[in-house]
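Take a look at this one; I'll ask things after.
With one protein chain held back, the other chains of the complex are shown just where they sit.
Presenting chain A:
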Amino acid sequence: MFDLERWEEIFETISKNKLRTFLTSLSVASGIFILVILLGIGEGMRNGISREFEQDAANILYVWTGSTSVGYKGMNPGRRIQMKNADYDFAVQKHQDELEYKSSMFRIWNGVVNYNKESGSYRVEGVLPDYQFLENSGMMSGRFINHNDHSGYEKVAVIGKRVNDDLFKGKQAVGEYIEISGINFKVIGVFTDPGGEREETRVYVPLSTAQRVFNGSNNINNMAFTLEKEESFEAALAASTRFSEQLQQFLKEQHTIAPEDTRAVVVNNSLENAKRFYDLMDMIKFFFWGVGICTIIAGIVGVSNIMLIIVKERTREIGVRKALGARPWSIVMMVLHESIFVTAIAGFVGLIGSLALLELVGPMIETQYIANPSVNFNVALSTVFILIIAGAVAGFFPAWRAARIKPIVALRDE
């Protein structure tokens, strides 16, 4: 490997065929380039999707109801299902030990909100204190709704940052009074939501207040839960699936819904969604590896081809060398060495090029589904490993052929 003579020979043969070597190298370099870029994008997609799921508490379950789609026990399909406080209370009581955060929600339709002369139409929701954590809301000022607000039917409101900007134009909102559908509420806090602006156009009031003031009786529109953390993703997924099934079963019994009805009660299990995405990501990653490897194989075949031609062209020279006492092993090493050298150099160029591109352009890519495309050290290391193997494979057949050349045949070769 550190034989000066052999290095000289390699540089001599390469410099004799600059264009040919360049073109071959290009195929290997682009192979590695494409592989690394694909893996970088794969990683970026994974990052992007992980970020999407981080916005809400990751293992969150939302429950809402619709209309029945299947007739059951003499009742026609199309019956609207309305959840009650009792449903929520029962669910919480039954799964007490499993739940981390929990809240039910009553939505107030046509929530027109006024402050002095400013007004706007926002989503107004009656919620429980835990809702802050379910939505991952952060407080910019003031506080979120607490149990006292709820039990005391307080007319207080927590407004989103966007609502704050619209109505208060930068003034201090906490302590001021806003009108929601003509009823005064005291602003106690302003929240931000990692989900973005749309999520910040909401106004939260205590559930009890909302039900009493806006004629909600004891109706609720949806329920949201997070489960206690589990050791692994699989365990968390299993726990949330089990919880989701039990909850659906309970609600269906309670509201006389056919067990096979999928529209009347819907449980959205974010972990299941996440799993679907992660599975998809793994598939895509697998696919990218496949495509990348195939591209590299195309490059290797190119190198192999060129090495075969070189061996063919040098048949006579190899014969002379053998006549002068070259052992087959030294001929094999001569060809392998050149092949590994060409692939390694070309591969490194491709690798460095792609890493540079990812490094320079990567941070600028900020779409919803791709974030910070990059490859980690292990991937870079494994591609280098692939390169060395590739060079050896590419050189193997030509080298083998070269070693089998009989000096007498080689010398006759014109």
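Please note the rule applied: contacts are C-beta pairs under 8 Å (C-beta built on N, C-alpha and C of every residue); 3 or more make two chains touch, one makes a residue touch a chain; residues count from 1.
The rule we apply is simple: contacts and distances are computed from a predicted model.
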Listed names "Proteasome subunit beta", "3-isopropylmalate dehydratase large subunit", "Ring-1,2-phenylacetyl-CoA epoxidase subunit PaaC" or "Putative ABC transport system ATP-binding protein", matching UniProt entry of the absent chain: "Putative ABC transport system ATP-binding protein"
Hidden-chain contact residue, picked from the options A:Arg143, A:Arg263, A:Lys285 or A:Arg316: A:Arg316
Given A:Lys229, A:Arg242, A:Arg276 or A:Arg327, the one touching the chain that is not displayed: A:Arg327
Interface with the unshown chain - residue positions in chain A: 4-5, 12-13, 16, 316-317, 319-330, 403, 406-408, 411
